[in-house]
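Notes to accompany the following structure.
In this view, the complex is presented without one of its protein chains, the others remaining in place.
A and B label the chains in the order they appear, each numbered from 1.
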Amino acid sequence: MQPVFLWTDLLVYVLCISVFSFVWRARKREYLLAPWKRVIRSRLGAMASIILLAYVSVGLMDSVHFKLSLGTPDKNGETVYSSEVISLFDWLADPIRLAQEKTYSAPFATHLYSKETIELPDGSQVRAYQRLEYGGAHLEDTEKRWDDVFQIILKGFYKGTLIWALFCFLIIIALSARWKKSVTQTFSGIVRGSEDLPWRTLLFTFGVIVLLVTITTSLGVKYHLLGTDKVGQDVFYQTIKSIRTGLVIGTLTTLIMLPFAVMLGIMAGYFRGWVDDVIQYLYTTLSSIPGVLLITAAILILQVYMSNNPDAFGSLTERADIRLLFLCIILGITSWTGLCRLLRAETLKLRGLDYVQAATAFGVGNFVVITRHILPNVMHIVLISVVLDFSGLVLAEAVLSYVGVGVDPSMISWGNMINSARLEMAREPMVWWTLVAAFVFMFVLVLAANLFADAVRDAFDPRLKNA
Amino acid sequence: MKKSPVGQYNWLILLISVLLLSCEQHAWNNPYSVSETGQNILYSSFSDRPNHLDPAQSYSSNEITFTGQIYEPPLQYHYLKRPYELIPLTATQIPEPVYLSKNGSRLPESASPEKIAFTLYDITIQKGIHYQPHQSFVQDASGNYLYHSMKEAQTADIFKLDDFEKTDTRELIAEDYVYQIKRLAHPRLHSPIFGFMTSYIVGLKEYAAELKKVVEDTDGYYLDLNKYDFEGAKVIDRYTYRIMVRGKYPQMLYWMTMPFFAPVPWEADRFYSQPSLVERNITLDWYPVGTGPYMLTVNNPNLQMVLERNPNFHGEKYPDEGEEADRENGLLADAGKPLPFVDKVVYTLEKENIPYWNKFLQGYYDVSGISSDSFDQAISVGGQGDIQLTEEMQSKGIHLQTGVGTSSFYLGFNMQDPIVGSLTEKARKLRQAISIAVDYEEYISIFNNGRGISAQGPIPPGIFGYMEGDKGVNSVVYEWKNGNPQRKDIEQARQLLAEAGYPQGADVNTGKPLLLNFDTPGSGPDSKARFDWLRKQFKKLDIQLVIRNTTYNRFQEKMLKGTSQIFMWGWNADYPDPENFLFLLYGPNKKSGHNGENAANYDNPEFNELFEKMKNMENSDERMEIINHMVGIAREDSPWVWGFHPKSFTLSHEWFGNSKTNFIANNTLKYKKLDPILRQQKRAEWNKPVLWPTFLIVAVLVVLIVPAFVTYIRKEHAVDAAVEREGQ
Partner (left out) sequence: MIAYIIRRILYVIPILIGVNVLTFMLFFVVNTPDDMARMRLGMKHVTPEAIEKWKHERGYDKPLLFSSKEAGMRKVTNTIFFEKSVGLFVFKFGRSDEGRDIAHDISQRMWPSLAIALPVFLVGLLTNITLSMLLAFFRGTYIDISGVVTGVVLMSISSLFYIISGQYLISKLWHLVPISGYDTGVDAAKFLVLPVIIGVIGGIGSGTRWYRAIFLEEINKDYVRTARAKGLSELRVLFRHVLKNAMIPILTGVVVVIPLLFMGSLITESFFGIPGLGSYTIDAIQKQDFAIVRAMVFLGTVLYIIGLILTDISYTLVDPRIRLE
């Protein structure tokens, strides 16, 4: 196995490390933790966080890439690696990923969706539904399919409940040790919901997710849970795989634009004068250009660059990844102006405050004033706008893919799925599962993100409580 | 006084019944104006606005759709007969070639091609053919052209051609044909066939140079081509003109069916050359002038284009001969009736496939090709592979026509590439292995839903040189089994790959896995599936395929420079002759360096030599033999994975008649017929509006509002009570 580090992977790692270091730092500092506790305390916020965590963990698993060795070493005894880059998630999902049929099949189907001309051993031809190679292949009698499905669901349910119960048990033990209460007291406290944090909601949401995971995985290896697409790939695998694309667009875009927006916004507000003029000119100009044009042009430039330097991008995965990164950058460029404007206004306000004036009067350097006094006081605005932007960006990806300037066509994403689903809707009988699958998974993510954003805003900016 | 509950809702019932009645009359989803209902109008669509309607410039199929109906070249193809047969259109007969030797003496017809230095074609056109009514022909009492030299002020209110009041016509003469051939060399036009024709039409190149000088030396926009003559195209008398071609070139007659060789009246060119009109987009490129059965009356490429019957059309009769099956299919029922049948054709802009297909099903388009994704709805394949419509389609009265097109789609190898290219044994075996592995039968079944046949060589069926049955099988890739070609086993491909030096897909010398690149301009939803499929094919041989996706332009550039490796390409016949396909593999016609159409840059001296011999021959057994030999060489070298010839499926509604697939002719609109009354009935029947969901939504809204209202009342009371309490 040979690890491969894609650009977006590295940035995702950077993001993770900074989140962890923040958590580490905040562990002991109540003033940093307090707003986050407020987020969790709202029940919708708690649910949304757990759902987001589930998505993020899939996304992280999908961000560890490597090449598998081909087994036979070459003449010099060096291991030969496959040129195909796969992720940890792909590797785990191998039984689903590699179960490729010929073409469309419906969810839980045992046969192809449309009739095919089959040649019988005696040379004659029949038009019939062909049996799938993998989906429901273990069934001897396809009539009993639903009994079998029910059985598998039950088994998955038992397994899930068991895991959940075990987990809850461990949590309760840990909590009772921490709160210095008896286990039964802790238990009843959680059930009654009388604790500081809504443990009941957290555990319940977690339980639902665990059940969903166990049931779908045990179904997924036997059937095509959400059918297959035109070339017979499993749609369930594709929707899950799209999670990473969505998350990367939603998070890296803001991560990339953040330094510019923060720096320029604060500088404009703090220094005023010609600095302000230049920065204002910059963002008015940039925001005047229709975004689609900017994105198209940038994507085209990248394609030109890539076709001029084909050696730098070995595999399809790497090429798709660079395009994804570039899309994030260019989306960042088109979306930083809003935040920049907000920060400029806020800094203007802060600058007039007594303590900043005092600091300046005492001859404290500009840099120190900005980092000590201004930056910490605008961070809540930054945070809120990051969280608010997230869902918009996930949705934007779908639209851009439709226009043809989104992620690489070979990359699995909800946008690409919806885009191809448009053609499938015109088939008769209709192929609906790609659209529904992409829609449901995207909807859950965006809904969770929106609810989470609301909770974050309420927690960090109490003034806006009712907004 | 209390009203009865029924009385209270009388108006509502009235309203609903009015709505229901009105929709009996006109379907709500009719995308056309109600006034057009029941008229003899054919509805069709276009997806891209035509760039050029000037016959010297238009070449792409979406342009020829229009120009083919408007302009009349001297010759045309017979609508019904197969193989395709040339018949005169405006000419009185098919011109007989006259062969000349180098010193100008006449040679017999049997002379060997090497001796023939020039060929003359004398074309005589029919008398009494008139142009469509057009502004450029208008003369005043003293014979001056009214609109030929207008002042700025005169054109101030002009925005489209219709804004001119008067129109007139003129008889078609031989000079108009010569004028158009001269226009191919016009320095301000970009005729796509100019470069190609310079090697055939005598003196065309020098003529272009002369014109260029004239344009540079003189002011003004109009270039009167009648003042400058050249050897290649000359007027003999009022109704006869002569084309002079270098060497023997029998394919010249096929070119004479294309709008490039249609007549253009000098008056039109003069008229459209006025700067004030050019400024307003009123040009020949936009408003064609022809003698054909139709004329373009509305040209709004943002919305629709309309062809209407040309009142001055010279008249033509529906053919009374055809293939045997044609009589059975009712295609000869109209024999001898005057053309055209349809009064008006409305082409609507339709960019997306899905709306097009849905509108066809609703009866708003009369004909449809089938996109792959709608296939299952329309067609079922019978027990023996015979194709028929599904019951649903049959019950709607829809007809199906199939035919294998005169085109070829293939996967090409760049023969200049160090790995897959070259004529060495190693590279050849690699290409052969890939040819076996890439399962085009599966491709056709997934991406074309079976609408196509896998190709055995470059020549599609229906073209001379195509071999049926086991004689025509490509023995490199297929075996003949049970009366069908059977793709060879993948093990044989692996064997070939090992012989080529890549056992298990790894280079025998370095042990590194073989990595090949596929270059494509594709993007969009469908191409992703295609790439996945292609990667799967190469994986069968353990070859890793890298998809190098790039822009259209970059792809073209790569092809021109010859830096691609593997690519997909296609070719559509210009004319039904094997030369038009085999020249795609002719060395001097290379894409890289020569800017030709040989995209694979295949260059085999033996093949080239045979091609030169074959290209000017008449169809004969000897020609057949040479072609077979050439195809054999090409198969062995495998510069292409031969791919497939698409089958076209055309669906048409019950009311649409006289439709027969013809891949070569482009002026077939005049033969089409429809029954507007039947169409009207069917449309109304198929498009009854479904109203219950609307009512349901309204009902749900009402149900939602009622509790809100109740809450409001309660709240208001509470506030009142609170206020009262405070007041006390």
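Methods note: a residue touches a chain if its C-beta (ideal position, glycine included) is under 8 Å from a C-beta of that chain, and two chains touch if they have at least 3 such contacts.
Keep in mind the model is a prediction, meaning the values are calculated, not measured.
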{"item": "Which of A:A137, A:V191 or A:L447 contacts the chain that the document leaves out", "value": "A:L447"}
{"item": "Residue among A:Q2, A:T284, A:Q357 or A:T371 touching the omitted chain", "value": "A:T284"}
{"item": "Selected residue (touches chain absent from view) among B:P113, B:P192 or B:G247", "value": "B:P192"}
{"item": "Missing-partner contacts on subunit A, residue numbers", "value": "281, 284-290, 292-294, 296-298, 300-301, 304, 391, 395, 398-399, 402-404, 414, 418, 421-422, 425, 435, 439, 442-443, 446-447, 450-451, 454, 464, 466-467"}
{"item": "In subunit B, positions touching the absent partner", "value": "27-31, 33, 51, 59-60, 159, 187-188, 190, 192-196, 279-281, 283, 285, 302-303, 348-352, 355, 358-359, 362, 364, 551-553, 556-557, 595, 597, 687-691, 693-694, 707-708, 711-712, 715-716, 719, 723, 727"}
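Simple rule for what comes next: only the chains that are shown with their structure count from here on.
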{"item": "Centre-of-Cα separation between subunit B and subunit A, whole angstrom", "value": "44"}
{"item": "Complex contact set, residues of subunit B against subunit A", "value": "353-354, 357-358, 371, 373-377, 380-385, 442, 445-446, 450, 482, 504, 506, 510-513, 515, 517, 522-529, 531-533, 535-536, 544, 546-551, 554, 558"}
{"item": "Residues of subunit A touching subunit B in the complex", "value": "70, 72-76, 78, 80, 82-84, 100, 102-103, 114-117, 123-127, 229-231, 233, 300, 303-304, 306-307, 310, 314-316, 319, 404, 408-410, 416, 419-420, 422-429"}
